[in-house]
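Notes follow the structure.
All protein chains but one are shown at their positions in the complex.
Let's turn to chain A:
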Amino acid sequence: MSGVLELRGVSKTYLDGADEVYALREVDLVVEPGKLVAVMGPSGSGKSTLLTIAGALETPTAGEVIVAGQSLSSMSRDDRSRLRRRAIGYVFQNYNLLPGLTAVENVAMPLELDGVSAGKARAAGLRGLEELGLAERATRFPDQLSGGERQRVAIARAVVGDRRLLLADEPTGALDSANGEAVMRMILATCKRGLAAVVVTHDAQLASWADRVVFIRDGRVVDRTSARSGPDSLLTGEPAR
């Protein structure tokens, strides 16, 4: 199955004085529809760069990025921006909600920017909040919401409309374990609707929600987990002593 996201031989270099520094080196990654992939690595390993390149926020130095069947390098700047608005949703650790807008206005905003009428965008925003159990919070401003609620609003905004790809950078970083778990359950639920998702994290508990975990170190993919197996093998161990 072809992926919603495909990275083929993607490298990214920066100049540090006269030295060329690799942030990413020949990374291959495919994320199929309905799948959640976690990218795990220490800080400075290149995992956030991978996410910004996958999300068309940065261009690679070499290699190809394909989102929803379209190669980003062959697109015009405008087409790339449109694809970014319509197909890709982002969730960040610090939520990045606009403080002057209510929850529903935040969720509806990407649709309005894309030319959808205010009424339709608001209706879609309300539906999104409802799915994440936040209908009664729709008219609150971000500073009237708890951390967990803000992140749920950010997820609703990231998946509103016809998004195909959800990209999340340490999405549970500032949350306690119960809210962190709720956020991961929501990301998984959006995957079940057919979205592909990539979560970058250094946290093994967070990564363990993924179908597949990719390990990155010094800009290279060094390892990945095998396909996620069921829990049955855990329950056939030796009897307790």
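Criterion: contacts are C-beta pairs under 8 Å (C-beta built on N, C-alpha and C of every residue); 3 or more make two chains touch, one makes a residue touch a chain; residues count from 1.
The rule is simple: contacts and distances are computed from a predicted model.
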Which name from "AAA domain (Dynein-related subfamily)", "Ribose transport system permease protein", "Transcriptional regulator" or "asparagine synthase (glutamine-hydrolyzing)" does UniProt give the chain that's left off?
"Transcriptional regulator"
Would you indicate which residue among A:T13, A:S48, A:Q93 or A:T225 is in contact with the undisplayed chain?
A:T225
Which listed residue (A:L7, A:A23, A:M40 or A:L83) would be found touching the missing chain in the intact complex?
A:M40
Had the left-out chain been drawn, it would touch chain A at residues 40, 42, 185, 188, 202-205, 207-210, 213, 215, 217, 222-226, 228-231, 233-237, 239-241
